[in-house]
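Below you'll find the structure I mean.
Apart from one protein chain that is not included, each protein chain of the complex appears where it belongs.
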Amino acid sequence: MASVIDARQEEIAEEFAMFGDWMEKYEHIISLGKELVPLDDADRVDDNLIKGCQSRVWLAAKKGVQGHVVFHADSDAIITKGLAALMVRVLSDAPAGDIAKADLTFLDEIGLHSHLSPTRSNGLQAMVKQMKLYGLALTAQG
Amino acid sequence: MASVIDARQEEIAEEFAMFGDWMEKYEHIISLGKELVPLDDADRVDDNLIKGCQSRVWLAAKKGVQGHVVFHADSDAIITKGLAALMVRVLSDAPAGDIAKADLTFLDEIGLHSHLSPTRSNGLQAMVKQMKLYGLALTAQG
Amino acid sequence: MSQSFPIDAIRAQFPVLNREVHGKPLAYFDSAASAHKPLAVIEAQAKYLAERHSNIHRGVHALAQEATEAYESARDTVRAHLNAASTKEILFVAGTTDGINLVAQTWGRANLNPGDCIMLTRMEHHSNIVPWQMLAEERGVEVLVVELNEDGTLDGDMFEVHLAREPKLVAFTHVSNALGTVNDVKTWTKRAHDVGATVLVDGAQAVPHLAVDVHDLDVDFYTFSGHKTYGPTGIGILYGKEALLDAMPPWRGGGEMIDTVSFEKGTTFNELPYKFEAGTPHISGGIALGASLDWMNEVGLAALTGHEHVLTMHAHDVLADIDGLTFYGTAPCKAGVVSFLVDGVHPYDLGTLLDQLGIAVRTGHHCTEPLMDKLGIPGTVRASFGAYNTVEEVDRLAAGVRRAVSMLR
Partner (left out) sequence: MSQSFPIDAIRAQFPVLNREVHGKPLAYFDSAASAHKPLAVIEAQAKYLAERHSNIHRGVHALAQEATEAYESARDTVRAHLNAASTKEILFVAGTTDGINLVAQTWGRANLNPGDCIMLTRMEHHSNIVPWQMLAEERGVEVLVVELNEDGTLDGDMFEVHLAREPKLVAFTHVSNALGTVNDVKTWTKRAHDVGATVLVDGAQAVPHLAVDVHDLDVDFYTFSGHKTYGPTGIGILYGKEALLDAMPPWRGGGEMIDTVSFEKGTTFNELPYKFEAGTPHISGGIALGASLDWMNEVGLAALTGHEHVLTMHAHDVLADIDGLTFYGTAPCKAGVVSFLVDGVHPYDLGTLLDQLGIAVRTGHHCTEPLMDKLGIPGTVRASFGAYNTVEEVDRLAAGVRRAVSMLR
């Protein structure tokens, strides 16, 4: 049975399939970044900061219902923020166990995998790692 | 007027012109090395040692008559010794001033210049430098 | 662009310029990070490796002789290029960073004592900061920092104030990699010498752009990296005055740098420059570094400086009227770098979109965090220029910035 995470990834892939070129894709990501609800000041703190060398990412995680994890993210760079919004859309409010073992293929499919490269140092890769760790921690707990 | 040093160099060049190949040349050098009168024990001392990394050379200098310098040399390697014998033949018992400014072209002519390269570290280059220094010192003195 | 600068002929020598990036022709504005290599350099290295490689020094066989001669002749090329007195003053190191660390860990350890101070500037690259910080902590030494004027030049008054403390060392960059400022090395060096300081100059961003004469500048140490002078990676140069180098203890121990080694009688060291060159050197890199300086001289240093000046001026012109754009570094004398930010636009976003347009710029703090902190910015977008850049590419850059900004705002 496909997990909710896979379903969401498919949805995003379809959404991006509509775009003809990289420019439209980036415009969409930028608009996702702009639309992302900014983090509460209480969450935009150093404890939640993931320091990339190029841009910074904040990630807040909360326990949801039924062993789900709820994520909120933010970044000082708008493209990073848009991509973080996509990650949150895929992983947030999903069962902790599914998060822990999620295989994030959608970035490959939409042609933006390079943004998740460890060499990019935009904080996104570390963010995903962090999200999975939260998932793992809560699975163990539950 | 050609100096005695130049005349000797020419003589050596003619001598080597007789040899057909490198093997004969080296045989000759080796025999020169074997024939070279060994240094007196009194001269084969650390003070006269020129340390190459590959072979060692001893050089003794004495004042001759009429402002000439007389050299004796030795080496632990026979090819180095033969080449040192040639240097001595060219430079020994010559006017100090001529030694100081001698241009040792014969090695080039007989095709053995590489043995005098600083990279060869057989002590020969340092020996020639030393011989010229003796010449210079005695010129200044006289 | 100067009519006579043979830009097409030069571009033809850089294979990478035939590349497309994201379907667009590559416009490479990141030469300050690392320059591309002309065929002459790539081939010098490959040819050496294919035909005459051998370990050098002390070898009796022909290849060892040839390789040694090629390597030592490259050293002499460097000597001539910098107008140093002797090849004894030219040390092959791994790069600028390695050169500065060598001085810090040998001259520095031997000459700095608790209570001493040393002097750096706000515009230094991390490589001319961290080795001194580490040393300062180890030796109990104070670090004085010369701040900058608005335009990115050194604050001369502050330089004098710090100088009155009689620092043992004054270390500064010839050209700022973040701002482009060209420092007046000769004047500052003279002032530093007046108070008895030793002077180290970081030439990483100068040698690629300017004629550098260490004799005329009278600096004590000067260092640069081959990969920024159109040469290979893994190699650089540390120039030092012979008397200073002679008095310094060795740093890395091993083969090549010794005279004799003994467990019982102790070990003695080789003469200059070998005393500081432990182990098998980067032979192909040294040879190719020589080839890169030959190549620069063939183009002509004055022509190169002029060409890059035209590009820098043009970049200022065409970027200036972009709404909300601020330049960082507006010194009267600049080389090779234009740094800027656009209001409300994060450098990472701008760099990412420019990349999609085939335009390579560098974004971030450029290894000058103390400068960025002082300016109160996270970093800049930096376009830097090399022999192969064109006015048309600069126009593409400006158009690209406009387009990206319109998407991002």
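Observations on the model:
Here the chain labels run A, B and C in written order, and each chain numbers its own residues starting at 1.
Just so we're on the same page, a residue touches a chain if its C-beta (ideal position, glycine included) is under 8 Å from a C-beta of that chain, and two chains touch if they have at least 3 such contacts.
It should be emphasised that the depicted structure is a prediction, and the values quoted were computed from it without experimental measurement.
Judged over the whole assembly, touch between the missing chain and the shown ones holds for A, B, C. Considering B:9, B:48 or B:122, the position touching the chain not shown turns out to be B:122 (whole complex).
Looking at A:3, A:31 or A:121, the residue that reaches the missing chain in the full complex is A:121.
Residue C:281 is the one among C:281, C:329 or C:386 that touches the chain missing from this view.
Interface note: of C:258, C:310, C:377 or C:391, the residue touching the hidden chain in the full complex is C:258. Contact residues of chain C toward the unshown chain are 15-16, 19, 21-22, 26, 28, 30, 33-34, 36-37, 39, 41-43, 45-46, 49-55, 58-64, 94-98, 100-101, 104-105, 125-127, 129-134, 143, 145, 225, 227, 232-235, 250-255, 257-258, 260-263, 266-267, 278-285, 348, 351-352, 354-355, 359-364, 367, 369-370, 373. Listed by residue number, the positions of chain B touching the unshown chain are 22-23, 26-27, 30, 53-55, 76-80, 122. For chain A, the residues touching the absent chain in the complete assembly are 53-54, 114, 117-121.
Methods note: only the chains that are shown with their structure count from here on.
Taking each chain's centre as the average of its CA atoms, chain B and chain C sit 46 Å apart.
Counting partner chains per residue, chain A has no residue touching two or more of them.
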